[in-house]
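Every protein chain of the complex appears in place save one, which is left out.
And then chain A:
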Amino acid sequence: MSNSLIKPRIERPSLSQIIEAKAPLFLVPVLMLIGLLAIGSGSTWLTLTAAGLAMGMMIFIMASGLTVIFGLMDVINFGHGAFISLGAFAGFTILGLLGGWIESPSIALNLGAVLLAVAFAMLVTGLAGYGFERLIVKPVYGQHLKQILVTMGGLVVTQQLIYVIWGPDEIVLARPAAFQGSFVVLGAAIEKYRVLAIVIGLALFVAMRLVLNRTRIGLLVRAGVQNGEMVEALGYPIKKLFLAVFMVGCALAGLGGVMWGMYQETISAHMGAEVMISVFIVVIIGGLGSIEGCFIGAMLVGLLTNYTGFLIPKLALVSTILLMGAVLMWRPQGLYPVVKAH
């Protein structure tokens, strides 16, 4: 093919295109600034901001698995909340066994207990995800209405199994000694556990971005989100990739469940279903299938919930729904949609 036939050129995007693409990145700083102006007190704002970011990180951990599952597999998993609850109870079991470690003043032992609880919760929920995908999700690929019905059924069954194993009552989940209490920074009280949640959430976000953008598996996932059939036609068994991603998504829900349980300090079979409203809002705000959008959406939801809870408590419950409405009016497919609605 001769060069004379086609004369390609690369044009720089216009300023408006750059602003349009980058605008979602400014939402979190803008919301923080608005919060500072509305609250007035710097120390109160710092406390609320740390609480909001920590809450956002935990919602991100729970929502990231759901958005990737939806993006890659086109599966609307209303049973995702079951893995959040299951993870919390699995983590609770390990923390119960390691009572000496969590009561110890040693940070290393405390952290070791949390890491073991997290690892066990992710293992249990990952394996449960395997069974869930094989038994419940696999027969209804491509059938959204049936997916909603059967995954809701799976949620109910899992909640009942939790009743059978751990009983129907709420259980108090004590945080390890090192993560109780607060730091005082610039006159603001910041709970130690929230710092841990922010660190784990950030680490997960960075790790997920690295895996998705720098590895062949990530490349396959990103390609599969767009055109699974073509990935198969290139010779890759995408159904195995689906299963692996589903298991990882469930394991992330389990991680989120442990973190959320220690944050709330009580766990119940219904905790997953209760937090799923925020999780779905975050996934929709972020754009289906998008890790970056999910991260920004989770931060917005966490911050807004805390700011409005302080400023206008009666508005706190609906503030995130109003936020979702505003974002969808601006970007009907969410901030960074990977899966485009047709």
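Heads up, the rule we're going with is that contacts are C-beta pairs under 8 Å (C-beta built on N, C-alpha and C of every residue); 3 or more make two chains touch, one makes a residue touch a chain; residues count from 1.
Everything that follows uses one rule, which is that contacts and distances are computed from a predicted model.
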Select, from "Acyl carrier protein", "Spermidine/putrescine transport system permease protein", "Glycolate oxidase iron-sulfur subunit" or "Amino acid/amide ABC transporter ATP-binding protein 2, HAAT family", the UniProt-recorded name of the complex's unshown chain. "Amino acid/amide ABC transporter ATP-binding protein 2, HAAT family"
Given the contact definition stated above, which residue among A:L135, A:V185, A:L234 or A:I277 touches the chain not shown here? A:L234
For the chain not shown, which residue from A:K138, A:K192, A:R209 or A:R222 touches it across the whole complex? A:R222
Touching the unshown chain, chain A contributes residues 1-3, 5-6, 8-10, 216, 219-220, 222-223, 226-227, 229-238, 338
